[in-house]
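Below: the structure, in structure tokens.
With one protein chain held back, the other chains of the complex are shown just where they sit.
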Amino acid sequence: MDYFIELLFSGLTRGSIYALIALGYTMVYGIIGLINFAHGEIYMIGAFTAFIVATVLSIYGFPLLAIVVVAGVAATVWSSAYGYTIEKIAYKPLRHAPRLSPLISAIGMSIFLQNYVLLAQTSDFLPFPELIPEFAFMEPVAHIVGSSDLVILVTTTIIMLILTFVIKFTRIGKAMRATAQDRTMAMLVGINVNNIISATFIIGSALAAIGGLLIASHIGQINFYIGFIAGIKAFTAAVLGGIGSIPGAVLGSLILGLTESFATGYISSDYEDVFAFSLLVLILIFKPSGLLGKAETQKV
Amino acid sequence: MFSYKEIKKTALISLWFVFLTFPIMVIKVDPIERIVRWRWDNAIYVGVGIFFTRFLIEYLKDRNNKRQAAKRSANKESQPIIHSIIANPKQRNIVIVVLLSTAFIFPFIFSTYQTNIMITALMYVVLGLGLNIVVGMAGLLDLGFVAFYAVGAYSYALLNYHFGLGFWAVLPIGGCLAGLAGLILGFPVLRLRGDYLAIVTLGFGEIIRLVLENWNDFSMGPSGISNIDRPGFFGIELSLNGSIMYLYYIMIVLMIITIFIVNRLQDSRLGRAWIALREDEIACQAMGIDKRKTKLVAFSLGAFWAGIVGVIFAAKTTFINPASFTFLESAIILSIVVLGGMGSIIGVIMGAFILILLPEYLRAFSEYRMLVFGGILVAMMVFRPQGLISNIRRTYTFNKDQ
Amino acid sequence: MTTPILKVTGLTMDFGGIRALNRLDLDVCAGEIVALIGPNGAGKTTFFNCVTGIYQPTGGDMILTPPGGHKSINLKGLKPNTVTEKGLARTFQNIRLFSKMTVLENVMIGRHCRTHAFIFGAIFRTKATRKEEKEIIEMSYSLLKEVGLAHLADEFAENLAYGAQRRLEIARALATEPLLLLLDEPAAGMNPQETLQLKELIKKIASAGQAILLIEHDMKLVMSLSDRIFVMDYGKKIAEGVPAEIRANPEVIKAYLGEDIDA
Partner (left out) sequence: MKLNINRTLFSTAACFLIAVATPALTHAGDTIKFGVAGAHSGDLASYGLPTVNAARLVIDKVNAAGGINGKMIEMLIEDDVCKPEIATNTATKLVSDGVDVVLGHICSGATKAALPIYKNASILVMSPSATNPALTESGDYPNFFRTIAPDDAQAMVDVKFVLNTLKYTKIAVIHDKGDYGKGFAEFAKTFLEDSGKAEVVLFEGVTPGAVDYSAIVQKIKHSGAEAVIFGGYHPEASKIIRMMRKKRLKIDFISDDGVKDNTFIKVAGKYAEGAYASGPTDTTNNPLSIEAVRAHKEKFNTDPGAFFANAYSATLALLNAIDKAGSTELEALKKALQTETIDTPVGNIYFDEKGDAIGVGFSVYQVQDGVFVEL
């Protein structure tokens, strides 16, 4: 039973990590129908910015709390700026292009950003400062849930709640939903679609940055290539939950994380990804729009 | 163009990029030695670089617009040069003869290295043409094409290793096994739409690679299979240069056969059904086209070609391991199809040559190679979203008066 | 009376809790033009979608009886392409042409289910394939002539004028050699002159013995073309009969036509 609970929490942590990245994917997809392959790179740049800022501050002797806050804000600001700029450069000119062209542009952008960080910084793995301290009150259960696991779980939950609130009740959220449903119609009722798309990229990137900071702090290292695998997994999770749906992204991420964790624990980690992808295939066969995705009604 | 307003705008954009790239470009930290290096010169390079790049882009855009406007006012029907060449059988034949003879003498003029990368480029031409059936014609977004490529490569490697089967024997077997894999995979997933299909195929691609990595008894795991035989030439042992040249001609022939077949498929009842399926699935079904069967045929024909090229790949490198069959490979092949212009055979050929030869010739840029490659991919899409060659209108000749 | 080509009995379709079609009965005989009318949202297009297999109806039967003593087929549960193969072809309310294909190719697609060439034939261009291909082209072209689009054969379908696109859809549907042609609001959005042309076209097609089932809002067109008319409202059939009967039916007037019968 203990083993089960341990695996359960491992799965939840992993799922929450995926969720932080998957949310950005799902938002961008929901609004412009683009698989933003560069999203993983935004996450990587967020983590790198946090790394640089946190290290600089710790060298100059700032206290931990200040480091966490400043690094978090810096990562969010710069990731958002990258998200905004990338949309303007690589996707906006392609808004009326054939469906696959923005996808290739995104792949190109992803390769570009990876190599940009590789060249401007380093190819080496770098130690990420431990921004989440070991809480004393967690000590009795530390062998099951560590402090960073707790922080990740809590942060993901809070972010999801805030995001759901923003999308459901605020002006910008409503405009986003309108744009997602019908861009032309939204434009006709006076919504500035360009601004809404930019806002989506900014919010998605900010989430990825927070994810980058937490995850890098959790695993303790970063490198220019971390965005790629995390990005693909998060994307899988978003599709699993029904791409375009925010609760779906979280649900899909948790299911993916739990599947991987239990597959590792009870079967073998050799095939953890095989199980993850097989689950995806199975779910999509029985529910072609993902778990919480809206079933596409064919209008004839 | 050099108005005050423009300069100000450009300056602001430059400043934005200086800000954007500030942490990554300017600061470099050593967390162990606890040293911070401020590389201010980089900020200046970024600012100045962006400033002039933007002027260059604006200038090119401006020039292009003017030229288009001039053309419009002259009201000339500008027929794209490639289209007009295709339309004119005489010109077409001349071009084909020139290209064929160039291709034929190529290995005699250029070095083995040139021939070798040309083989790679030709392999990707055929891969691109195969994927073009799936993505370009039938409109099925396949992100796991590399799985079938792997099936072909491992078919040859394993059959050669265990049973000593030769290249020519395995070539059709590898293709058929890959085609069969396409059928098996396609059967459950082809009812998914658009991007859902994309992620499932991506998943399948990864599953195949992971199985190859983990199932040691079957595939020898990550350490791969080495000493695979090169293609045999009527039992004569060829030198390395000889066998590279031999492979080159095999690839030329295979490419010609592929172009011929794909072209014929495109002009057939089946090809029309694929394109119609890409355009509108519901209308297609209402016209009596069996959606599932038509998709499956496209999927497994595409896979067949991937399998064929897989066999050649194994024979060319003489060593394979799962590391060659990653998602990035699928992405590159897909880029070839999209860059060339979906559904266009000539486009795919051009796309393959550009995307495969570009990184090779960018070796001069050494470490900036992939940075430039990624940038070019974005730029090409932004400036030519419909691909190099867009849809060619097919006309049919027949007796109109009957 | 002969057996009708299509006999629909008790057709019911539920979307969640909403009953879009309620035990609908309808029949079309050979050589007839039958119209299906009703206010917006009455369920006419849903009816077409059920009959052509795009929706799976909740209940009821749709019996297709090819003339000449062939066996009857229940269309229920068949896939759309099989339905077309069995002899039902349709056009769409919101035009669905293959926009990146030429006008001629659009019609050629219609020949798909009546031809057979496959991979082998396509690659080796066997004699049979060449013959078949020639027939496809010639027949498609003659259909284009019939609908008056022959001069535009090599244009992209998306470049056609609205009225021409509608006519192209009809040609494409005819290419499948249907027993029954289903037209979904063919005159929608047309100007009076185009409507007139369309009327002539439909008459011409029907005069060749083609059975037609028509959804249409243009009452003039419906009244002048149809042999019989079915009227629907809220998923139910409220009346059927020859145009004169429908014109006089008080329930139809109430539900649909209002006071202004002559409009």
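Here the chain labels run A, B and C in written order, and each chain numbers its own residues starting at 1.
We adopt the following convention: a residue touches a chain if its C-beta (ideal position, glycine included) is under 8 Å from a C-beta of that chain, and two chains touch if they have at least 3 such contacts.
Quick caveat, the model's predicted, so the values are computed rather than measured.
Interchain touches from the omitted chain, evaluated on the whole complex, reach A, B.
Residue-wise, the contact with the chain that is not shown comes from B:313, picked out of B:51, B:167, B:274 or B:313. Residue-wise, the contact with the chain that is not shown comes from B:323, picked out of B:7, B:253 or B:323.
Within the entire complex, the positions of chain A that touch the omitted partner chain are 3, 6-7, 9-11, 13-14, 17-18, 115, 118, 122-127, 130, 142-144, 146, 148-149, 215, 218-221, 223, 225-226, 228-230, 233, 260-262, 264-265, 268-270, 272-273.
Residue positions on chain B in contact with the hidden chain: 30-32, 37, 64, 67-68, 78, 80-83, 110-114, 116-118, 120, 213-214, 216, 221-224, 226-227, 239-241, 244, 313, 316-321, 323-324, 350, 353-354, 357-358, 360-361, 363-364, 366-367, 369-370, 384, 386, 388-390, in rising order.
The rule is simple: only the chains that are shown with their structure count from here on.
In this assembly, C is the chain whose CA centroid lies farthest from the centroid of chain A. With centres computed from CA atoms alone, B is the chain lying nearest the middle of all the protein shown.
Between A-B and B-C, more C-beta contact pairs join the chains of A-B. Each chain gets one centre point, the mean of its Cα atoms, and the points for chain A and chain C are 49 Å apart.
Annotation: 29 Å between the Cα-based centres of chain A and chain B.
Between chain B and chain C, the centres computed from C-alpha atoms are 42 Å apart.
For chain B, the set of residues touching two or more other chains reads 282.
The set of chain C residues touching two or more other chains comprises 54, 92. By the touch criterion stated above, chain B contacts chain A in their complex at residues 16-17, 19-25, 27-29, 31-32, 34-36, 42, 135, 141, 188-189, 191-196, 198-200, 202-204, 206-207, 210-211, 214, 282, 327, 331, 334-335, 338-339, 342, 367-368, 370-371, 373-378, 380-382, 385-387. Touching chain B in their complex are the following residues of chain C: 52-54, 79-81, 84-85, 89-90, 92, 96-102, 104-105, 108-115, 117-119, 121-123, 125, 129, 132-134, 136-138, 141, 150, 154, 156, 172-173, 175-176. For chain B in complex with chain C, the residues that touch the partner chain are 261, 264-265, 267-273, 275-276, 279-280, 282-291, 297, 301, 391, 393-396, 398-400, 402.
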